[in-house]
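In this view, the complex is presented without one of its protein chains, the others remaining in place.
Take a look at subunit A:
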Amino acid sequence: MQPMIIILKEGTDSSQGKSQVLSNISACQAVAEAVRTTLGPRGMDKLIVDNRGKATISNDGATILKLLEVVHPAARTLVDIAKSQDAEVGDGTTSVVLLTGEILKNCRQFIDDGMHPTVIIRALRKAAAIANQKVKEIAVSVKTDDAKEQRALLEKCAATTLSSKLIARQKEFFSKMVVDAVLILDDLLPLNMIGIKKVNGGSLEESRLVAGVAFKKTFSYAGFEMQPKQYQKPKIAMLNIELELKAERDNAEIRLDNVEEYQKIVDAEWTILYSKLEKLHLAGVKVVLSKLPIGDVATQYFADRDMFCAGRVQEDDLKRTQKACGGAIITTVENLNESVLGSCQHFEEQQIGGDRYNFFTGCPKAKTATLILRGGAEQFIDEVERSLHDAIMIVRRAVKNDSVVAGGGAIEMALSRTLRDFSRTIAGKEQLIIAAYAKSFEIIPRQLCENAGFDATNILNKLRQKHAENGIWFGVDISREDVTDNFLAAVWEPAVVKINAITAASEAACLILSVDETIKVPKSVAETSNAAKQMGMGG
C-alpha cells in the first residue's frame, strides 16, 4: 500500500564499503592475469578473435587490453593506464598493468585488516615519489654529443624493446633499422613521418628501410605501361587536382543558341585539360603524383612526353613525399615554378614480392623514412608492425631524454631494495605499505623468470643478494638462466619509460583504492533486459 522511498532511479545499482574496494581489486587482478604471461623475451603471445571474427596475435599489453573490451569500471582503469603508457612512451604497457595489479594485490591485505584506504594512498604516493627520485638518481646519462655513441645507445634501447617481441631473433637487424629511421626525422620527431608498408611474402630479413618514400603502385589507366619507370633527378609535381575531363564547377550551366558554339565548348573542355597537362610538361615535371585520379587521357599524354604519373595516391604518402622531396601539394597548375615542385636523386618503380612499389630516394630534405616489412602471415606482419612501433617510440623517447637504466628486472630490483630500506626507517603503518610497494616491484623479474621457465624464487634470491651488495644493475639473464649485470649486457631502457610506468601504476592503484562506492545508473534507453544489466556489472 505505502509507496517505497526511492531516492534514485529504478534499476540503479549501488554497492559500497570495504567489499567494494576488495572486489575492485579482484577485478584488476583478473585483468593483470590476462597479460601476465606476455611479459619479457620469453613471453607468450595471445591470439584474440574479436566480435567480427578478425584474429590478432599480439603480446603488446595495450593492444590486448584494447581488444578485450573490459567493461568492469575499476578494471577499465587498467586499460586506461596501458593506453596512457602507450601514448606517453609507447612501450612497457604490460609491465605497467602488472605493476598496478601487484601493488593492489599487496595492499589487499591491509584493506582486509581494516586499514583506512587514505592511509594506504598517502603511503603509496610517497613511495612512488621516492621510486621516481631513485630512478632519476641512478639513471646513467649517455652524452649525446658524439653521434656514434648516441647511436649505440639508441640501438641498445631498441634492441631491449625488441627482445621481448615476436622478432627478438632479428633484433640486431631491426634495431639498426629503427634507429636509422628515427634519426632521419626532424626535431619534432613526428611519428607519422615514418611510413610502415607491409608486403606479404619473403622473409623478415628482406625488410628494408628507405630513406625517403616508397608506396605501392596505384591504380593506373591505359598508357601507364609505356611510361618510363626510372628517372635521375626528376622534378616532382604533387597535385590535388583531378586530371580528367570533368565539369569545372558543379553549379555551372551552359546555354547555347547555335551549333558552332557547341563544338567550341567541347573543344574548350579539352583545352582546359590539355592546358593543365601542358603547363606541367613545360615546367619540366617528370613525375606527376596526384591525390585524385589521373585519367587515361592524361596518362597517355604523359607517356608520350616521357613522364611518369600516379593518381589516387594516399594522402599521407603524398604528404610524406612532399616532406621528403620538398615543394608543395599543388591545387592549381597556374604559376608553376621551381619552389612548388619537389625533386629527388632517384625515382624508380621496383618489384617487391607480388607488388610494385614507387621509390623516391636521395631526397634533399629527407625528413621521412619508410619501412618495408616482409614476412609470411598477415597477423605476423601486423605484430611486427606493432613491435616496430613500440621500438620507434622508445627510440624517440631516448633521443629526447638521454638517460637510461638497465632492464631485465634490474631497475625494479634496485627500486625494491631502496624502498625496503627506506621503509625500515619509518615508524607506523606506512612502513608496512611501503614495504608492500617495494615487494610489488619484484613482480617484474619474477614474471620474467616464470615466463622463461626458470625457478623464480631461486633467481630472485640471487638478485636480492647481488643488490644488497650494491650491484644495482643486476637483473635476470634470460639466455643463461642466471643473474648478470644488465647494464654491461646492454639491456637498456630509457629512464623516462620507467618513470612513467611507476607514476601511472601508482596513480591508478591510488584511484582504485580510493573508491568506496559504485553507483550505476541504468542506461537511459532502458530497454535492455535485467539480465543484461546484471551482466554489465559482473565483469
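Following the convention adopted for this analysis, a contact is a pair of C-beta atoms (placed from the backbone, for glycine too) under 8 Å apart; a residue touches a chain by one contact, two chains touch by 3 or more; residues count from 1.
The criterion applied here is as follows: contacts and distances are computed from a predicted model.
Chemist: Quick one: find the hidden chain's UniProt protein name among "T-complex protein 1 subunit theta", "ER membrane protein complex subunit 3", "NADH-ubiquinone oxidoreductase chain 2" or "Eukaryotic translation initiation factor 3 subunit H".
Modeler: Spelling it out: the chain absent from the display is recorded in UniProt as "T-complex protein 1 subunit theta".
Chemist: Can you work out which residue in A:D45, A:E206 or A:D516 touches the chain that's missing from view?
Modeler: Answer from the full complex: A:D516 touches the omitted chain.
Chemist: Which subunit A residues would touch the chain omitted from the figure, given the whole complex?
Modeler: Spelled out for subunit A, the touching residues are 1-3, 5-9, 12, 14, 16, 24, 73-74, 76-77, 80-81, 83-88, 90, 116-119, 121-122, 125-126, 129-130, 132-133, 188, 190-191, 240, 248-249, 251-256, 261, 264-265, 267-269, 271-272, 328-332, 334-335, 337, 339-340, 425-426, 430, 500, 503-505, 507-508, 511, 514-524.
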